[in-house]
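Here the complex is missing a single protein chain, while all its other protein chains stay put.
This part shows chain A:
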């Protein structure tokens, strides 16, 4: 329980206008973007505007042993920012300065509250990009994105957030500030603490400054949409493209349920009898893009794919609109959309898709699957209604099955959404007992009192 003394001290440290205790304000921080999660109202919400203020908050939390939940925009999809043990919610969105764009070293230094799109806008003038591009790029913060190690549509070629974080400033659970990594391309000093904190979901420390790697913006890009009557053909095309030494920036898949739903929603002229659609984009130097596009087209044709190639920016937009419509179209079918994040080696995509079809049938559920085929990261989306208790039971069983299959196929529980609360119970299936103990040991070492985002990933 948080005492009025703690609130008084928070007000003393931050000023009244950065400390929220009204029930209505607190209610607005009782949830995040994850469906089917408990709603928990925090006891106080604070909005620091500097590292020093954030440090004061961590110190107060440590002194009074109060749970501290750090969050950005709250767009995460694993329950990672829900204040499950109440306590303090620390919102980082007001620490939103881009501190430096260093074009010579191809780095940017930002505060955690910077919106990813804003960073991209700021570096565009230098001809650079920050490649991780989660679907929430226009709303998600850099801090949240680093904490969750988010991915995105360009993951196949460009990787995920951890591949771009070079240095961090972190407030530890005891209130002390540590720095790790930096601007050097080569840095092998001691343990890789940067990688440890990236994806730690706020359980090991509070990130207050981030140095990221930037890359030159691709000069050209080419997009195509390929329609397949058979799932196996689509799968062969996916592996065929990569076997032909082409790594597309984006290689997305939509299954039949998704195709039908998108078509019904947006009427963009998709064939509703197709088993799968691939959306492919290659980017880079114009000559290379041409060559790679040719290879992609050839492979798709060889595998009975029907092709639509964008010739103009407008046509490219049209192709991507179908993918952008996937989630909204599915989401509009019913009140609740349970969006999962199962990931398999890309060669196992057809097996995974077939398994998902079986699971949908077994539990009599509608599951639309789309996602990042090129990197094996699928988003089976279960269309349901939270208020239907009987159906939700089946949903939970289906989710159990989905992760069991993904792991059996040599996959992982998360490609980009993290573990949070949502996938805790499966963690041991992936990590094993020894692995879980190692995770716990790290948590205990860095946060012995279990104050930082408690209740997420592993219990101490």
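Heads up, the rule we're going with is that contacts are C-beta pairs under 8 Å (C-beta built on N, C-alpha and C of every residue); 3 or more make two chains touch, one makes a residue touch a chain; residues count from 1.
By our rule, contacts and distances are computed from a predicted model.
Participant: For the chain not present in this complex, what protein name does its UniProt entry give, out of "NADH-quinone oxidoreductase subunit C", "Sugar ABC transporter permease", "Glycolate oxidase iron-sulfur subunit" or "Hydrogenase (NiFe) small subunit HydA"?
Facilitator: "Glycolate oxidase iron-sulfur subunit"
Participant: For the full complex, which residue in A:32, A:340 or A:375 touches the chain that was left out?
Facilitator: Here the residue in touch with the unshown chain is A:32.
Participant: Given the contact definition stated above, which residue among A:55, A:161, A:303 or A:337 touches the chain not shown here?
Facilitator: Counting the whole complex, the residue in contact with the absent chain is A:337.
Participant: Can you say which of A:51, A:85 or A:139 touches the chain missing from this structure?
Facilitator: Among A:51, A:85 or A:139, only A:139 touches the chain that is not shown.
Participant: Using the document's contact rule, name the residues of chain A that touch the chain not shown here.
Facilitator: 20, 22-25, 27-35, 47, 73-75, 91, 93-94, 96, 113, 115, 117, 136, 138-139, 327-328, 331-332, 335-337
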